[in-house]
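This is the structure I have questions about; it appears just below.
Note that this complex is displayed minus one protein chain, with the remaining chains in position.
Entry: chain A
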Amino acid sequence: MSDNAESPTETQKDEPPTPQQPTEDSGTADEKKKIDVLLKAVGDTPIMKTKKWSVEKGRTVQSLSQFISRFLKMEANEQLFIYVNQSFSPSPDQEVGVLFECFGSDGKLVLHYCKSQAWG
C-alpha cells in the first residue's frame, strides 16, 4: 500500500535503504534479501554524503530514485536520471535485485545518477 498519496507504484513495504556497514561480513548473496548499491554522481549533480547503501532486492529503480531525490532535497519538478554501466537507463519499475544479478560487479551494483541526461 502506498503510504504517500503522491508516490506511485510503491507495492512493497517502504523500508528505506540502509547505509552499508563498514565491516564486511555477510553470508552468500542468495541468503541476503538485500544487495549493495554504490551511488555515483555525474557532472555537477550533488554528491551524496553516504554513497554505499544496502537495498532490498525487490525495490524498484523509481523507488530508489525518489529516495535519492529526497536525500538530496531536490525540487519536485527536478528530474533524476539513473544509469547502469554508464550506458542505459533502467525502466522505473525494474527491480534492483535483477540489475545486480546482471550488472553487478565486485559484490555491488554501481548506479550513476544525474539531474540531466548523461548517456542518452
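In this text, a residue touches a chain if its C-beta (ideal position, glycine included) is under 8 Å from a C-beta of that chain, and two chains touch if they have at least 3 such contacts; residues count from 1.
Throughout what follows, contacts and distances are computed from a predicted model.
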Name check vs UniProt for the chain missing from the figure, options "GPI alpha-1,4-mannosyltransferase I, catalytic subunit", "Autophagy protein 5", "Pyrroline-5-carboxylate reductase" or "Large ribosomal subunit protein bL20m", returns "Autophagy protein 5"
Mind listing the chain A residues that contact the chain we can't see here?
2, 8-11, 58, 84-85, 87-93, 95, 98, 101-103, 120
